[in-house]
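A protein chain is absent from this complex, but the other protein chains hold their places.
Moving on to chain A:
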Amino acid sequence: MPPEKLEIFKSMENWAEENLLALLKPVESCWQPQDFLPDPESEGFYEQVKELRERARELPDDFFVVLVGDMITEEALPTYQTMLNTLDGGIRDETGASLTPWAIWTRAWTAEENRHGDLLNKYLYLSGRVDMKHVEKTIQYLIGSGMDPKTENNPYLGFIYTSFQERATFISHGNTARLAKGHGDMKLAQICGIIASDEKRHETAYTKIVEKLFEIDPDATILALADMMRKKISMPAHLMFDGQDDHLFDNYSAVAQRIGVYTAKDYADILEFLVGRWKVEKLAGLSGEGRKAQDFVCGLPPRIRRLEERAQGRVKQTSTAPFSWVFGRELKL
């Protein structure tokens, strides 16, 4: 990025202090995983665990596979904090305890996210429904692999990526909540729901940053948005591996699509939402390249939807795949 672009983020520090940090929740008013799990210090602990496991028995394998995939994604948090700390323009936390608003945001965001993996991990452990060793192995592999969302140290690209991702997690945790409720597990529905509400707040924060960027530098921002969409928003856990399945991520995604937790339609919907949120259609004063980018981005959601419809309209043969996370049982893809 050229120096004048880097300066933009420096000049946004006051704005970030006033607008971004306000979207963090003070620790004292945050929920903690323990709020949603059996109380280990109480006499009723064993009974609570028993009830949790009874409720979990009613949830099918394919639901658990998706929940596990989501949990593994959350547990790879070190990768995401790293990714934020690759961003130029004064965004990265230079010392690990830097007091710039951006660094404060990144650490506090990480701290909030950390509860998600912890909560899901403990729930899955207690449920007895999944092969924890394989799940844990997958997490170790994933953190080891990292991810490259092609944000190239560029905060324009980086914050567009995180905006998209937060909305995607909001949608998928919302869907697992709905499915859990449908299967009668209200406590799990609550768990997924509370996580989804955090993601929504984070989505608000990241989209706010990008909204400000559109205001300050609409041309660079629309070019960045088109660039990310051309590159495709790759999912953070796309390198997941459990030691056995070379197609683990594809298989997990297929199940997530089939049971309606996260679909291609959601991808199109998220983009459409962001186009609306950032008023992309109304952007003015763009360069020639900027206008092309604007057209591309605005025209993209219907194209994706059409492809999805055409794909769905075809005669399908089903295949299955085994998942180590559920003890090698085969699931429909």
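Operating definition for what follows: a residue touches a chain if its C-beta (ideal position, glycine included) is under 8 Å from a C-beta of that chain, and two chains touch if they have at least 3 such contacts; residues count from 1.
Here is the rule we go by: contacts and distances are computed from a predicted model.
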item	value
Listed names "Response regulatory domain-containing protein", "Acyl carrier protein", "AP complex subunit sigma" or "6-phosphofructo-2-kinase domain-containing protein", matching UniProt entry of the absent chain	"Acyl carrier protein"
Among A:Arg55, A:Lys122 or A:Lys231, the residue in touch with the chain that has been omitted	A:Lys231
Touch residues of chain A, complete complex, unshown partner	148-150, 230-232, 234-235, 238-239, 247, 249-254, 256-258, 262-264, 267, 300, 303-304, 307-308, 310-312, 314-319, 333
